[in-house]
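Removed: one protein chain of the complex. Kept in place: all other protein chains.
Then we have chain A:
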Amino acid sequence: MSTLISILWFAVAVVGAMALGWLFRALVVAVLPQRRAHEMRKAPLTASFGILVILVYVLVAVFAPVIAPFGESEVVGGEFLPWDSTYLLGTDNLGRDMLTRMIYGARNTVGIAFIITALAFFVGTVLGLLAAVVGGWLDQGLSRSVDVLMAIPSLIFSLLLLTIFGTSVLSLVLVIATVDATRVFRLARSVAQGIVVMDYIEAARLRGEGKWRLITREILPNAMAPLVAEFGLRFCFVFLAISGLSFLGLGIQPPTADWGGMVRDNATLITFGDLTPFLPAGAIALLTVAVNFVVDWQLHKSSGLKE
């Protein structure tokens, strides 16, 4: 019986999400100018739902102090209070307001994941393109060291590095960015290698263009499409990785609000059938699903169809 009800809820959620996606798409098509609207009109419902979700998260993250009813780590009442009109989502294991923590969590978890992804992308792309353009010893050296770093599973490698540098936000950012930059390097290098051999690059070289200009003005625009899709996927991985680490108690440290840590702190409630700890976990999952939907759409558009 309970399984049936869960399935029913799931179906309702899916239908609701699709309806939201449809509404949002209609709204965007109406608001945007003709030329841009055309692209959006062809977007699948999943993708427009994804864009809507990402937009909501960004808004919540930016305006967190305005929306949140209480302070980030302010103790406002008893422990594990149920949902009521003052504490909309109840309180957590130390008596802090759950809704407030959720809202600040959006800012902290998503913000840090974004910073890490951006950093990993900057380093990985620059090194990857440089390796492809310069070639020779630089390429060999960088590629072989990346091979070695990738021979260790990423979670294990991050754990090893976190043991050494200790658990702080700065070391978390640097460690995860290093680990993920290796993956970006691989992609950027292999994409750029296909471009470097083209005639127009040869022409640009003969024209006497410098390496930096060659990379930013000639190669990067052509390598952008796969890199953008990779950025979305990478963000998902980073986001899941830091929530996982925070869940293990090794990521973002208390009292900073963070979704992974919130799940761990309140996990005891699950044994009593209280669903509150699922909210932060669900928030993580929802954002990842949304980003995946958008990436899927972009990839689909750029690749064309196979059978």
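FYI, a residue touches a chain if its C-beta (ideal position, glycine included) is under 8 Å from a C-beta of that chain, and two chains touch if they have at least 3 such contacts; residues count from 1.
As a convention for this text, contacts and distances are computed from a predicted model.
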Q. One chain isn't displayed here; going by UniProt, is it "Spore germination protein KC", "Cytochrome c-type biogenesis protein CcmE", "ABC transporter permease" or "Simple sugar transport system substrate-binding protein"?
A. "ABC transporter permease"
Q. Given the contact definition stated above, which residue among A:G141, A:P221 or A:G249 touches the chain not shown here?
A. A:G249
Q | Residue among A:L59, A:L88 or A:I152 that touches the chain left out of view | A | A:I152
Q.
Can you say which of A:V28, A:I112 or A:L162 touches the chain missing from this structure?
A. A:L162
Q: Write the list of chain A residues that the hidden chain touches.
A: 2-3, 6, 46, 147-149, 151-157, 159-167, 236, 240, 243-244, 247-250, 260, 263-264, 267, 270-271, 273, 275, 277-278, 281-282, 284-285, 288-289, 291-293, 296, 306-307
